[in-house]
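A protein chain is absent from this complex, but the other protein chains hold their places.
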């Protein structure tokens, strides 16, 4: 049995480099050789024990690689072909997928998120991909691994926040928090035609990158109350769409307070603890506000679209990769990323 | 100066019959002679001091009447013509109205609700109607005042809950609370093509009327836990759309718990106190759930559509009128209605 | 090799009963034993040579049956289970399906329609079902074969016309032609909440059934010009949505002429020959009109929803079955159906 390196969750506080067998492709499955992956904020939640997964699981859900093995019934692909696979792997054939709710594949909450959640993930040398026909997305010629590394999760999620917010041409949009997801939401708001984009964070490098990716205004919330400042910038009107990209009561509530009557709060954060709707900002439920939530859209068509945007030169997310590690250094990478040291935005991990 | 009777809020706990001058129509305005009106749950919130309005205000926002006076610039109507006016009176010409958010007219929360909120309402002999061109809705021949009495608020709001919930053919829908608004949401869900409608309440008469208006299943929450029962009825899947029609933490939370991943919580309630999103039912924000809120859609086109539905015989809401009073008995009517005595659903008030 | 009876197209004008091998289920496939099927107007187009298919093909795309064999990888079903399969069989996993355009599966026009078009169909004793996981839809207990016989095509298509037309509560809708598809569009318009439904045809039995299924008005176009009559019924306004359910220049054009500015023409017909947009009715392209077309939505979730509607008692389409034949009588059945003799609406065919 061939063995490989893998980053394995062994219990709260511990993700370690371990040895595991290289997976084999069953019917409808594929195995890909990972050439590049990264660490997500959600992985840190797992590391800290805030999001429960089974000990022994390989972590990671942002794979870039080449096809190593194709199981029975998987056609139209070649061994060695470069592919991206989304963080969420819909089957495409269950009632929920056919109903258009692919991220909730199988009909239970978060059902489409399998890698590093319910099955082994991609912080490893090899990755088994379920429902390969629906999920293997060939990388267009000319794009490097680093150029498409954000597609599986960060870009899909951030853009999803902009899309589900229903941004229209000429909208004003505020994005609370400019971590990787928030930055992609900022870029997504720009791509959808918002005419005024306001990004909120407290890290100067992140605010600077927000401006590069499309923000017209940035607010450092340590210096200025973001809600007051947004109301000032909008002549007291508030924003059409507020995007929450952190997962805290404070940012959630600020979104609501910055919102125009009839506006939409598009939530991307992973919340823990308690979450409340302040009755005043919620106008007792009478302001025609909407709250939409988005789990990272997946599947090969989504990946194709995102890579097409990268290939078109509309957007370059590579500058978000601030640090690079070998898979052997995964524990070090987690340490840096989880503690947000050294201005880290995203790390690239090469097996 | 001609004087008239009016139901006036004089302070928390007190709505009294008083004398006021008959209003005069300014430019763009009309005055209608009220022939029938009713009391809304929101009026009871006002009475109890839970929703603040200025003492001295005439209450009421569900007017049926005849045109008494047309101000300058109001054309295409005749004195004596029978009309309905929606509870919400959009101007149609401000940025917010032109942007499609008419209920929030003027751009501040709940801005389109004027009658009995920011200007004198219709529990009186006469009512001044602002933006008359956008709001006077002629009653089709052959419909009685009682047949259209639910159009201004109850029917428009309840239907709005079904519409904004995005119900599709074959959806399963649960409606929590079967007061007048909830009953109309039940009827609305039926009209939109839900194939399984589950109504929750504890008052037998309301559950019975829910069945008449379209519910396939009713749940008495005192006898059965509604969330468990809904999950049982849906084979553990939950509902596509859950409509909240009361305004409490309990019903709001039950909606969320009864919801399918990717489903929509359509909220109609007027909340007070605190409102929280339980993180487990909210799946930490990752279940692609949506929360939409609706303030009663108004304007003459909305009223025309609702009256067309009544005229078509699709729906008869007259049985919801359980009690009838003269305007002179308004205090008695409030007493009955506010205390939900004698199986009251809606009262009809005749000046 | 087991043999079976099948209705085979052998050339224009000829569909004959022939013998073919019982199909075998490959990976991802299933074979069902047909217990009931029917003939569609499209089959008549095939018979007449107006829609080209390969000689030797078994015709038919409306299968009701029991599971006979499950290929490798098909799980969650049992042999003998009663199922319906939609006329269109999306794979669920290609770019087009994942993009939400399942009826165009594979990315070429009409790609999702396989049965009796590109692969053997269901006017036979057995049927091989591709992409079985996405397409086998269990029949709810208590429903007979005849009750669900319209689900695979007629009901899905007709309802699709109402759904894609974007019908809103209180809309006025006209449906041109009341054959099986048009009748289902009429029923669909009713289910979506149209308040005024106008059905046009010239066959008294069809107009009568239109009224039973939800039409408020019927127009016999041999007696009355339908466009004038619709304009009269709508006070000169025209309809919000006009549904074309025949596939001729005349009905297409009448839809456009009966349409309100800003309205939607929802087209279901299969057109041949020429089709033109009269510039006057099209207002030179400036009337904000939309034209949408619909190919029968398929897949097991769609079938589940349609059967849920039947099971709820909302709609009974069984009266549309006017004649019953054995598969051995298929040529006789085509003769009756193609020539619309004896008031035929739909025939039921039992192998």
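Should a chain be cited, it is by its letter among A, B and C, assigned in written order, with residues numbered from 1 in that chain.
In the analysis below, a residue touches a chain if its C-beta (ideal position, glycine included) is under 8 Å from a C-beta of that chain, and two chains touch if they have at least 3 such contacts.
Small disclaimer: the values here were computed from a predicted structure and weren't measured.
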| item | value |
| --- | --- |
| Contacting the left-out chain in the complete assembly, out of B:302, B:323 or B:346 | B:302 |
| Contacting the left-out chain in the complete assembly, out of C:143, C:231 or C:277 | C:277 |
| Touch criterion as defined above, residue of C:93, C:254 or C:294 at the omitted chain | C:294 |
| Sole contact to the chain not displayed, among C:41, C:111, C:179 or C:298 | C:111 |
| Residue ranges of chain A at the interface with the undisplayed chain | 159, 163, 168-172, 188, 191-193, 195-196, 216, 304-306, 308-309, 311-312, 314 |
| Positions on chain B contacted by the hidden chain, ascending | 27-28, 72-73, 90-100, 102, 131, 133-134, 299-302, 304 |
| Residues of chain C in contact with the chain not shown | 51, 96, 99-101, 103-104, 107-111, 113, 237, 247, 260-262, 267-277, 279, 282-295 |
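In the analysis below, only the chains that are shown with their structure count from here on.
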| item | value |
| --- | --- |
| CA centroid of chain A to CA centroid of chain C, Å | 41 |
| Residue numbers of chain B (touch at least two other chains) | none |
